[in-house]
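All protein chains of the complex are present and in place, except for one that has been dropped.
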Amino acid sequence: MARNAEDNLASGGGFSPWPAYLGYALLYLLLLGPVVGLVLYAGSTRWFFPDLLPATWTFETFWRQLSNARTQQAIGTSLLLGGVVTLLALVIALPAARTLGLERFPGRSLVLLLLFLPTIVPPLATGMGLNIIFLRLGLAGSLAGVVLVHLIPVLPYTIFALIGVFVRYDEGYEQQARTLGAGPLRILWQVTLPLAGPGIAVAALFAFLVSWSQYVLTLLIGGGQVITLPMLLFAAVAGGNPATIAALALIFAGPPLVAIALAARALTERTTTVGQQY
Amino acid sequence: MARNAEDNLASGGGFSPWPAYLGYALLYLLLLGPVVGLVLYAGSTRWFFPDLLPATWTFETFWRQLSNARTQQAIGTSLLLGGVVTLLALVIALPAARTLGLERFPGRSLVLLLLFLPTIVPPLATGMGLNIIFLRLGLAGSLAGVVLVHLIPVLPYTIFALIGVFVRYDEGYEQQARTLGAGPLRILWQVTLPLAGPGIAVAALFAFLVSWSQYVLTLLIGGGQVITLPMLLFAAVAGGNPATIAALALIFAGPPLVAIALAARALTERTTTVGQQY
Amino acid sequence: MTRIALEHLHKTYPRQAAPALERLSLEVEAHTLLALLGPSGSGKSTILKLIAGIEDPDQGDICFDGRSILSIPAHRRGAVLMFQKAYLFPFLSVADNIAFGLRAKGVNKATIQTEVQRMLELVGLPAMAHRRPAQLSGGEQQRIALARALVVQPQVLMLDEPFSSLDPAVRQNLQEAVRRIQRELGITTILVTHDRSEALAMADQVALIERGRLVAHAPPQRLYERPPHRQAARQMGIDTFLTGRVTGTTLQSQFGPLTVKEVPSHGGEALYAIRPEHLSLGYEPCAHSLAATVQSQIYRGDHVEVQVSLGETVLRVRTNAACWSNGSGVFLHIPPEHLFLLEEARPEPSRLV
Partner (left out) sequence: MTRIALEHLHKTYPRQAAPALERLSLEVEAHTLLALLGPSGSGKSTILKLIAGIEDPDQGDICFDGRSILSIPAHRRGAVLMFQKAYLFPFLSVADNIAFGLRAKGVNKATIQTEVQRMLELVGLPAMAHRRPAQLSGGEQQRIALARALVVQPQVLMLDEPFSSLDPAVRQNLQEAVRRIQRELGITTILVTHDRSEALAMADQVALIERGRLVAHAPPQRLYERPPHRQAARQMGIDTFLTGRVTGTTLQSQFGPLTVKEVPSHGGEALYAIRPEHLSLGYEPCAHSLAATVQSQIYRGDHVEVQVSLGETVLRVRTNAACWSNGSGVFLHIPPEHLFLLEEARPEPSRLV
């Protein structure tokens, strides 16, 4: 019996995964508990202590929020912003990640770490400085300006997700396609992108999520002209009506859930085993 | 000539990395430009238009900030917080990442994506809900509570960085060590951890950076009892004295730079080629 | 040193339909080298993993010198497994790699140093102590891995295709080194390989494994010259089989009547085989020949392999010169003294209940 315990330890290289699972489950509970509370709150008209669940139910607040023109416009802006940022981030990140993943050059690790510098410079400091520059460039208060500023926190995570693919990427597939008569564009669309598919799905998910929940930079550069969902949410929090907060939080959580579902589908339907680390 | 262009395209699988480099360089300029401006501002006593650089220099504001007891205490709290969060995150993330990296089970991709759910639930919503729970548990306003709440945004990135290692990890090294007579603990310390070294360095860096720049959750759970550097920075921004802001921003940027340098060193001094993706 | 006995070992991996090992029993005498020969996926490596303790059998027992070792954890069995990949720890120097097992045992520093140097000399790389594994060639890495395995003075040494990723010249060189050292130290050794010539050259005993079962077990020369049955004969490179009834010394084979020397003890169908190097070709018929057609010839340096067809069947004949033209009619000489009897195909062992 002592030996079995030892074996389990050793087969996990000294780790047992169970404490980690428990810890993670606890975190989830802490995290989702309040959200569930909010949802219940949003749907309740009467909920008195010590009832476990609200006495009467309604989705009125939720529907009211959703049919509000201001909310609809914010949803549209947020989606457009997230979409454009995701696309741009992929276009910039793919070649960078390919180079960093495939090639070993001196100083490569340092470049990788510097990629993360943007995430540590306090956004307020950056934002204020950028605001001045963007004002001069006529980008302040415009969607284009917000897109650019979103790229700062988005790019590092996108590149990082894609490097994972290209570190294990085998250029032999492209060479094989070439000698079979495929030109550069055909190779890009029919070999490289399908092979990197799962990684691209994850990178796109990251880009969208980071952009979607951005608040400070949007506010600073958008200057009140670009209204996104997180800004409505913050306003509601300041307003203090729990039902409104809950309804907006629910709306806010929708698109990320859809994005996660899409990414999960892209990951599981692929039969590729190349560069598949996710 | 046409052929050379075609070749360059194809050898990058249809990408040329240069636009990406240019784009990234531009972003860096946008990002660091204001910071450099702030530094110059912090050090200048007299700086008039149209001089390119300040006329006279001083580090007085900077030293005043650094010798301020309140600043020193905030630095201490931030460092302690970052250190504890990093350590805890590694202990939780290592076994989880190992399982997710080495084993293929149904629903694995979904689990991976759900790991990122915590990053998308708006921190304000979470924070408020947690605040209530933590108050009941006596964790609100305590460093322990802040550590726990920091783990929510920290863990996904830590696990993600480590999965990259374990996806390419070869358990053969551990099996080899076992048949050579090494027990589970010896394998953990002398085989697994050294092999995963570079990945652990990157994961630790992530954990520290995310915790270090955390503001909203610290404020909500710390309830004004736990004062970290970002909170001083925000207060200074609200105060509006550019020299103070600049000085604090400089202090704030110091430890992340040291962390990046340490991680870069851990990456380059290792001669291991195993699981080395960074 | 140690006698190994495998008793009715049964092992099925999770999510696999077919068992990797099926009630396999096998003994390895102390001080000898046993080669496990078989195609990839036949269960050879599983046997090593079970002995090493990296995997546990579903049923059956493993004994060293008559005592079961199944309850001993892997790192205390004194059974060292060396893989196809050298698995040198990349963050340790060559000397520290070799010392790894001794440190785990708690051997003192001075002893470690002398032992490491002794092993480096044994494997022929005395000046490599301070190199990093990445600075070594593939063959050198395998030598260091061998030194690291030997330095702990294992009861049992197991080698899982340790040469198959090496260039032919390096491979032969290392085969000879392993064989010399194994004989010198007398360690009971099991070598897994899918290369017949490697098994024949290195082993005291060869065990043929197919689909998780032991097919034959004999010394190399006996196995090569007189494989007991069709499966073993195929693995030894024979593809000429003759069946039919024997009357007197005449075999009524599927290709026609042939003279045999060995006569079966019982009546009924008999199964004969002959090695390709004992067949020969000629333009004239002789006492023991069959008409055939030359299909193709493959030059292999020290011999030429001629493929001839007898009706539907294609046979390989080993000759010295490629002086035949494809499509021409020839006579295949089958010398009676080289036709040997095989056991009838054994009935399949019944599945485990």
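Just so it is clear, A, B and C label the chains in written order, and each chain counts residues from 1 on its own.
Everything below uses one rule, namely that a residue touches a chain if its C-beta (ideal position, glycine included) is under 8 Å from a C-beta of that chain, and two chains touch if they have at least 3 such contacts.
Everything numeric here is computed off the predicted structure, so don't read it as measured data.
Only one of A:146, A:195 or A:243 touches the chain withheld from this view, namely A:195. Only one residue from C:14, C:66, C:106 or C:168 touches the chain missing from this view: C:168. Counting over the whole complex, subunit A has residues 170, 172-173, 175-183, 186, 190-191, 194-195, 197, 270-274 touching the chain that is not drawn. Touching residues on subunit C toward the chain that is not drawn are 39-40, 167-169, 176, 180, 194-197, 200-201, 220-221, 224, 236-237, 275, 277, 296, 298-302, 305, 322.
Quick note on the criterion: only the chains that are shown with their structure count from here on.
Chain centres here are C-alpha means, and the one lying farthest from subunit B is C. Inter-chain centre distance (subunit B to subunit C, centres taken as mean C-alpha positions): 54 Å. As a whole-number value, the distance joining the C-alpha centres of subunit A and subunit B reads 16 Å.
Subunit C has residues 73-75 in contact with two or more other chains. For subunit B, the set of residues that touch two or more other chains comprises 178, 183, 191.
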